Every structure is written in structure tokens, then in C-alpha cells.
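Have a look at this one.
Only one protein chain is missing; all other protein chains are in place.
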Amino acid sequence: MMAAGFALFGCRDGLFGPSIKGKVKSPSLSDFENEVRLALSMQKSGFNLVRVPMPEALKTPGASQENRFGMAIDLDSCDGCGKCVLACIQENNIALAGAERAKLGQFMHWIEMHGGVPSMCFHCGDAPCEKVCPTGAANHTPDGISAMMYKRCTGSRFCGANCPVHARKFNFDDPVATGRSHKFNGNVPVRAQGVMEKCSLCLQRLQDARHDFKALHPLESWRGRGVTTACAVACPKNAIIFGNWLDEGSPLVIAAKNRVLYAPREVAALNPSIVYMRGYR
Amino acid sequence: MIFRILLYAGLALLLPGLAALGYSLWEGPAAWSLDTRTFWGTPISLFVFWIGLAHAGTLISAILLALGVPLDRRTSMLAELTTLCALVVAAVFPLMHLGVIENFYMVVPFIDARGNFANVGSPLVWDFCCIAIYAILSLVFFVIHLLSDRFQALEDLRRPMAWLLFPLVLWVHTIVSLDFAVTFVPEWRGAFFPLYFIAGAIYSGLAMVNVLLVAEGCRVRMLEKLMVAGSFVMLAFWGWNFALKGDWNFSVFAFGALLPQLWWVSSFRESAVGRLLVSASVLFGLWLERFYLVMPSEPQGFGWTDMGLIAFSLGFFITLLVFLRIKLRKPIEGDVLLFGELDEKPVPVVEHHTEPLTSREFIVLRFPLLVGVLVALVYTLWAVSRPAFDSVALGVPHVVAMFFPIVALVAAFVLCIRPFWTIVPRSRFTVLASAAVIVVAAFLAGMFYAGGSSQKAVREAGADIPSETIFDGTVPDSLHARALWNARCSSCHGTDGKFNEKFIREFYPVPQKLTAARLDSIGEDSLVHVILNGRANMNPYEGRLTEADARALVRYMRSLAPETNDSAEVAP
Partner (left out) sequence: MSLLKRQGAFFGVAPLKWAGLVFAVVFAFFLADFLFCQKAAPVRVGADTSGPNTIAFLHELHGENIGLDCSHCHTGAASGARAYMPAKADCMDCHRLPLTENPGIEKLDSALAAAPAYPWAHKSELPEHVVFHHGVHTAAGVQCADCHRSAGNAVPANAGRGPAKKNTMADVYGGDNFSMQSCLACHRGETFKEKNFRPAATYCAACHR
């Protein structure tokens, strides 16, 4: 019975063939740009922000005392242009939402504007999503990234239900088969139908940098210098700063030292790694 | 007769329901009403509803048995049958609602060939284990009851089993409620959720049994009174919910608490149709309550697929139940056909007061419980010590949720071995059959161990052309230069800078001596040029090494060079 279940349930594609046969047209860059504009016009209102202290090392067992990656978004500089959203789409091969969902304001973008301010998964140190994932696909790296392992995801959507800021996106349909996906970046896999996805803090860039460093300097500790996220690069005002909270020389720490740090009320108590900056101390 | 009507009704609901189920499996979670904010929809609400019914069936049968309340055999068998059928229906939904169904084996906290482990702190993992164990034990309980009028040994087994099942039901339904209560969703907050869910389950279970009794053509007043009492308990919970969160749903109140009060009207109460209406109203109200609970914010649209899934669940349940009821007519009804009201005059209790811990049930259960506790302890400690949790703050408290179900399973197994062993005829067939069952179970366990297969790479087979090296102008350090030297240069020049004795002379001419004086006289830039452009017996490395690589090699080579002018082999 189990074997029949495997065979029957297991291949949505395999048993009956993929839903669209033949060559599927891949969307163009302008499709994505239009969708970003649409998303900006339909953006939700901003979060209630509360003050948070500067993030420190994680408290979990085996947490790195040298690396905790995160970002700070400068609210005094950000003007809500949305270039970070498009850059993230291109870096991570994010799919279009499709006409029906777009009309309802439901997009697959990992960065969403709330009241003119970009927000994404805050990579909480005490993440509620990771606690409830049944398979362990949502887990936390020792250096502070809330990672999502697509191949381990069984699509229960428990993590998405438990995110207080609804930062997680679910692939209701197969992005490739429905012609909504363009593989901009060969380093990032396109997600299959049925898995959750969210901001990965450009994990692929961090992995490549760490590997290159360790191949050359195996005895030194890697602090993540020189790596930055796609959204941080794209921001014309340099409002997004990526870095290592535990590295005194990281641009993140240097920028955030004298600023007042905020986080949305819903995640402030969960030890977020991504914070907002406003004003000076 | 009534059963045939019910069977046709069930099939009429089941067949279109199967179409909806097939479409949902084909299309995936986009098929039913979900969106990017509401991740759990109709299938989960159906799951909670039917699991509640399943729990109630055993609750009614086992609790009343454990507490010594007399209930006729037919009613309690109906309740247990309800449990089994509802469980089968309920089990479909957590599977079909998954985004990637073939990965469902990852939820099982069992050894895994890849070295992974399920996240035992997640309520869904607890759910899977608890419901699976509950299904097994309910089946065993039902089979014992079915055969108990023929074998006294099995009849003696019923009360101890009931004492195992009674807390198990409460435990498992608590865990189902925790699926919701541990989250951050505002509508799902509440430490009272376990009690709330259990009360709802009992209430709907009573209603379902009453519906079935109407179909059977008899009534049990005690169960009806309990149902009406349940309506007040649920009203209290709904009031508390409103006071706490401001959630109030009129249709749930109307169907679940208001309309059932018609039972007080004697014309409703005494007529079968009236009783049916009251019980059906309870069931509908409670299903609505589950529906609004799971989807607090209305998703994009409640469509045909959702209705199809509801029809599927109802049709499947009715079909299965009626089919089994017809097939098992003899054991259920026994030799005495009961029509009309059951005589419920309280029978004088024959049992005398027994000291706690000296009752017969406890003495029978002592040893199985001990074995169960030991096995559960071993499992708990083993699960928490898995290396997959080295970087997660997961401890024994997270695994406690699975403790009692494991105790119950092992205890029930140990308890039942002896009576079943004496009863089962020792024919060749039964021996082979039981051996075959065990072997198949092991095979299934092996399938879970192996897990799914990985998708192979999509990279085409093609010529391997190295991409850019990682050096972008900065000179690599000596550690890397040494690795590069040992890789590319040592085949002729040797790891020590002299020459590689295994290759040189026998196969290849001896290279130049790389003494310090010689290298210094040539100079670093010229040496880099030699590496990149080649020399007498050395191919050019341009395009295979960057200039930074070459420079690092030169510096490393210089560091290998002996300072003195030894006389060694002279280059030809």
C-alpha cells in the first residue's frame, strides 16, 4: 500500500507528464520590472517599529562567536525606489506571481515594501518558523542565517503560518512549467513546486566566498569580509548594509554603531539579524 | 434497508469527492482555497474535524468502559467503528495537503540513511507519531472487542486496554491542538486549546454516535444528555474565546449551541428525525467552527475543490462505515437483536471498593507499562542525542510529547501478546502469515530509512574547461603556492626543487638546477616569463596559470632553493 502510495502520490509530473508540454516561453526582464512596479503600488502599510539593541552572538549551542551575518537598513536614506527588489529577483531567480495572484497583491518577491521600507525575512535568532518545521528544512546556521533547504521541504507550510511578519513565500505552482521563471543566476537553484522560500541573505555568495577563502587560508578564520548581498549592491543610496555583527571591522558594525536600531514589533523579541536604522545616538 | 440507502448516499458523495481529491493531488495546494497569508485551508480543517470524531469514538467506548458505566455492546462497537473509519478519512488530509508529498517520509523521527533526522520539536512530527500509534491501538481495541464474546481472555483484556487508550486519546488530541496553539497566529493563541479541542471532539463524537444510533433504530438517552451538556461546555469555551480575542461566529453558535437546544422540546426529542436534526446540526456547527479556526482570514475563494474535498471525506466515511457495519453485522449485533430503547435502569454496582493500585487492571498493566516506559525513555534519549541537533537548542522537553504514545504502544503490545498467543490457532498458515507481516514491516521500515532518491545533476556531459582561477591579482600566499607547486611542477622539478626521481632520467631529461644563485641571477620577472611562455623542455603555462600564480610559484621555488652551490647533476 505504501509502495502504491509512493508511486501514485510521488510523481505529480512523472505519472501523468508535466502540465505544459513543449517549450515554455521564459519571461523577459521587463515583465519582472513591471511586476515590481505593480508590487510597489500595492504595498502594505509599514510596521510598528520598536527599539532593539545591536545584535550579538547567537545563544544556540555551537553558535559561532566570530560570525553573525545580518543587515541594517537605513531608514533615513531609503526612499522606497524598489531597486533592491529587482536585484533580489535577478540574484535568486524569483518567479513571477502570475496574473491572478498579482491582482490580489500576492507576489513571490523575497523583499517586500511596507510603507516605503523594504522588509524581508529578519533571520531571527529565535526563529518561530524553524521550531515548527517538521523535517528540519528550515534551520539556522551557526553564523546567523535562517537557511531554507528546499530539497528537505515537504511543503507542510507550518513555517509560513508561524512567521509573524509573513515573510515566507510558497510555490503554489511550478515556476518553470508555468513559464513564470527566468534563470538569471546559474548559482541559485530554481525552486520546485510545493516548497517554501524566503530571503536567504544571499547564501550562495557567502558559501562561495567561504569556500574560496578556506581553500587558500585553511588555518585562518573567515569573517565574511568583502561579501555583500545583491540588494545592498543595488541600492543607489547605500541604505542597505550587509556585514558581520561580530566583526568590529565590518561595514555593518561601523555603520550601525552610532545609530538607533529598530525592528518590527512582531519580531523584536525574536533576536532578529536584520534591523532598521534611524537617527543617531 | 437503511444501510443500503446510506451506502448509496455515501457513494454518491464519494465519487465526485474522489475527482476533487485527484484534482488536488494533481494540481497541488493551488487547487483549494489558499493564499500567501492563509497557508492551511479546507484539508486541515477536515483533518481536525475527523480526527476529533475519531478520538471521540474511542473516548466514548473506552472511557465509559474504564469508568464502569454500562453501555451496550452494539453502541460501543459503533463508537469504535466510527473511530476507525474517521481515522482513515482523517489520515488522508495531512498527506494530500503537502506541497511535496513524496517527502512525507522526512517527518518520521526514525533513522535515516543520509544522516538526517526529523525535527522532533515540531508539533507535526508529534502528530504523525501519535496519530499512527493511536490508529494501531484503536484497531487492536476494536478487534479485541469484536472477538471478545468468543474468548474470555480477550474480554478480560478490554478494561486494561481501555485504561491505556483513555489517556492516550486525551494526549493525542492535545497534540493536535498544539499544532495551532504553539504558533504566533493571533487567533490560535490560548493555553486552553487542548481542553477546547477535546471538548469539541467529545461533543462532535457524541453527535456522530447519536446520528448512527438513529440509523440503527435505537437510542441511548445517556449519550443524548451528555451531548446537550456538551453544548453548554462549548458555549462556555466560545464565550471565553470571545472575551479573550473578540472572535465570535454567529453561525457556529447557531448550529453548535442554539439549535441543539431543540432537544429539550419533547416532540423533537422523541422523534427519530428530530434527534437526527439536532445531532446533524451539532456536527455541522462544529465543522464550521473548525473551518473558521483554521482559516481565520478568508482566503481568495471557497470553490468547487473545497466542496469536493468535504464531499469526499463525508462520502468515504459513510461508505466505509456502512460497508464494515454490514460485513460485521453478526459480531456487532450478536445473537440478541436490539430494537427500541435500551434499558438504562442503574444496575447495582457489583464491584466493591478497591484500594488504588490493587485493582485487577493495574496489576495486569504493571509490567507492560514498565516495559513501555523503558522503551520510551530509550527512544527519547536516543532521539535528542542525534547529531542532527548539535546546533539546535533542542532538549528532552521537546520530545516529551511523544513519550506516552510510545508507552501506550509498547504496553499494549506486551499486554496483548499472551492472550493472543493462546487464542490464535497454531496452524502453518497463521505462522507464515505473521512472519510475512513482520518481514513486510521491516521492508517498509527500510524504505523509510532509504528515503527518496536524489535528483541527479542537470549538468550536461561536456568538456571540462576550467573557469577563471580565483586569483584576481593579489598574489596567493605560500601555503597555496606550495600546493600549486606540488600539483603542477613537482612531476619534473620534484617537491623539493631538485627533480622527481621516479620520472626524471627514466622518462624525461633532467631539468635545470634551481639553485639560489641561479634563480637570483635570472630574476623574478624573467622566471615568471619562463613559466608562462615555456622553455627548452617545458611547455608554456599561459592560459593555465595566471601571472599571480606564476609569481607565487617563483617565490616558492626560491624558498626551496639550496643556498650553497652543491655539485649535483649538471643540466645537459
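To keep things simple, chains are lettered A and B as they appear, and every chain counts its residues starting from 1.
We adopt the following convention: a contact is a pair of C-beta atoms (placed from the backbone, for glycine too) under 8 Å apart; a residue touches a chain by one contact, two chains touch by 3 or more.
Remember, it's a predicted structure, so these values are computed and weren't measured experimentally.
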Give me the visible chains that the unshown chain touches, in label order. A, B
Of the residues A:M149, A:V233 or A:V260, I need the one that contacts the missing chain. A:M149
Which residue, A:M108, A:A161 or A:V188, contacts the hidden chain when the whole complex is considered? A:V188
State which residues belonging to chain B touch the missing partner chain. 113-115, 387, 390-391, 418, 421-422, 426, 431, 435, 438-440, 442-447, 449-466, 469-470, 479-480, 483-484, 486-488, 490-492, 494, 500-503, 507-509, 537-539, 543-544
For review purposes, identify every residue of chain A that touches the missing chain, sorted by number. 136, 139, 141-142, 145, 147, 149-152, 187-189, 203-204, 207, 211-212, 214-218
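Convention: only the chains that are shown with their structure count from here on.
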Report, in whole Å, the distance between the mean C-alpha point of chain A and the mean C-alpha point of chain B. 27
The residues of chain A that touch chain B in their complex are 2-3, 5-6, 9-12, 16, 59-63, 101, 104, 106, 128, 131-136, 139-142, 151-158, 160-164, 166, 169-173, 192-196, 212, 215-219, 266
For the chain B and chain A complex, residues of the former touching the latter: 25-26, 28-30, 34-37, 39-40, 95-104, 106-107, 116-119, 121-125, 128, 179, 182-185, 300, 388, 390-393, 444, 447, 452, 454, 470, 476-477, 479-480
